[in-house]
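Only one protein chain is missing; all other protein chains are in place.
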Amino acid sequence: MSPYILFVMLSSLGLGTTLTFTSSHWLLAWMGLEINTLAIIPLMTNKHHPRAVEAATKYFLTQAAAAAILLFASIYNAWYSGQWFIQDMSSPVSTLMTLAIAIKLGIAPMHFWLPEVMQGISISTGLILVTWQKLAPLALLMQISHNIKPELLIILGLMSTIIGGWGGLNQTQIRKIMAYSSIAHLGWIISILHFMPALAMINLFIYLIMTITMFMTFNLLNSPTINTLAMNWSKSPILAATSALALLSLGGLPPLTGFMPKWLIIQELTNQELAPTATLLALSALLSLFFYLRLSYSLSLTIMPNTHPQTLNWNMKTTTPLPLSLMMMMTLTMLPITPTIISLF
Amino acid sequence: MVMMVVFSVMFLISLIAVASNPSPYFAALGLMIGAGVGCGMLTQFGMTFLSMILFLIYLGGMLVVFAYSAALAAEPYPSAWGSLEVFSYVVGSLMLVVVMWMLLVNDFGAFDEIEGCVMSVRRYVGVSEMYNAGGYMLLVAGWVLLVALLVVLELTRGFGRGCLRAV
């Protein structure tokens, strides 16, 4: 790809999300989403092979369909209420709007495209897909969250956490597993959205940190499957050890950062008299934890018998980049500063 | 009112023509008819200028689609609506239309009521309002088109990369 085109695409990627953030008008928000969708497609097919083309096609079709539904819903809203402001959504249309955004985000039961698309593209593009591309639709969803029926959001959230956990159980491909992990985490975000949007923001923030860490790690280790993951402890032992912990943090085990959003969400749901829902959410996190645990088993908790490194150099010039180190620290150790983080949002 | 009914029926027929999955350029023909008739329906609502703009844009776009689909699928024996498979789709779609008609025809009154109060909110300002209030938005829309163009060019660049091929 020529650098000029790459520049245009990346800046459009930024522009699209920013437009959606800043707009108060449905049409402009829709245009931002469209720019976003269009701009990532050449990035997806950058490594040009049939799987990438297939992924880009699937992505384009689902996103275009979602955007069309979104446009339809916003026009219907304008027809119904006579104005286009995002904040003043009227209630009956918001369900349609939520479902359209759910397709865009890949929330169960509209999640089927996400693992397929993730599998076709490179890890770094996958990082953009599960982090940056989620921001614009989530921003829209947060702005209309007070008008969405909480039942809808909770059902979507529960389905996402359960399906996200369940789907990942059977996978051996890292990118698909990370896609299912993304689905499960979005389920947590969605289920709290109506009651406390700020908490959803915190959850999104932590999710971004943890996901970026994991994708940077997998990118550095260059391992697309669980099997290749197992060979990495000799390349960079410290990274292998810490990223196993980072996976457990993604699963939400207590002394690590990932526990914080789960704890706060369960607390808020309990305060809303939704303790059974909170229990279901918490137990469905166990499903996700199972495949995180499997990843960390093969990443650093077992040693391949055939590559004992007696003559092997320990560090094969794999220097961990500084951003990854910083993100890793944030992924592992932010639980004690929970009050500070809460005060930021 | 008669024209409205005629346009509506033609619109429906063209939709079925597209949905019954004939060869691409027959489908494109159906799409063109549908687009034209849709613009005709808009003139019946009284939005003549908008329908003209829309018709011109549609015509331009549809010509491209027609040319493209003709080039994409240059089949020696294209299947039109007469062939068995497509015809069964036509029959199925017609049955669906009839069923929907029977289900919904009693509720049609509801549409009339809403139409009276809401459709006229911004009708009197029309297109000038769009250019006036949404000037920056049109700029962004232009950017969307440019990005779309670049994306298409990028996707179809080089040997063996695009999807334009003889069947």
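Per-chain residue numbering starts at 1, and chain names A and B are given in the order in which the chains are listed.
The criterion applied here is as follows: contacts are C-beta pairs under 8 Å (C-beta built on N, C-alpha and C of every residue); 3 or more make two chains touch, one makes a residue touch a chain.
Everything below uses one rule, namely that contacts and distances are computed from a predicted model.
Hidden from the displayed complex is a chain whose UniProt protein name, among "NADH-ubiquinone oxidoreductase chain 4", "GPI transamidase component PIG-T", "DNA polymerase delta subunit 3" or "Nucleolar protein 11", is "NADH-ubiquinone oxidoreductase chain 4".
Just so you know, the chain we are not showing touches A across the whole complex.
Within the full complex, the residue among A:A64, A:L169 or A:L283 touching the omitted chain is A:L283.
Contact with the undisplayed chain is limited, among A:T18, A:S122 or A:T270, to A:T270. When the omitted chain is restored, the residue from A:S11, A:S24, A:N170 or A:T302 that touches it is A:T302.
On the side of subunit A, touch with the chain left out of the figure occurs at residues 237, 241, 245, 248, 253-256, 259, 263, 266-267, 270-271, 275, 278-279, 282-283, 285-286, 289-290, 293, 297, 300-302, 335.
Please note the rule applied: only the chains that are shown with their structure count from here on.
Inter-chain centre distance (subunit A to subunit B, centres taken as mean C-alpha positions): 35 Å. Contact residues on subunit B toward subunit A in their complex (touch as defined above): 118-119, 121-122, 134, 137, 140-141, 143-144, 147-148, 150-151, 154-155, 161.
By the touch criterion given at the top, residues 1, 5, 8-9, 12, 15, 19, 25, 27-28, 31-32, 34-35, 38-39, 41-42, 45, 48, 56, 79-80, 82 of subunit A touch subunit B in their complex.
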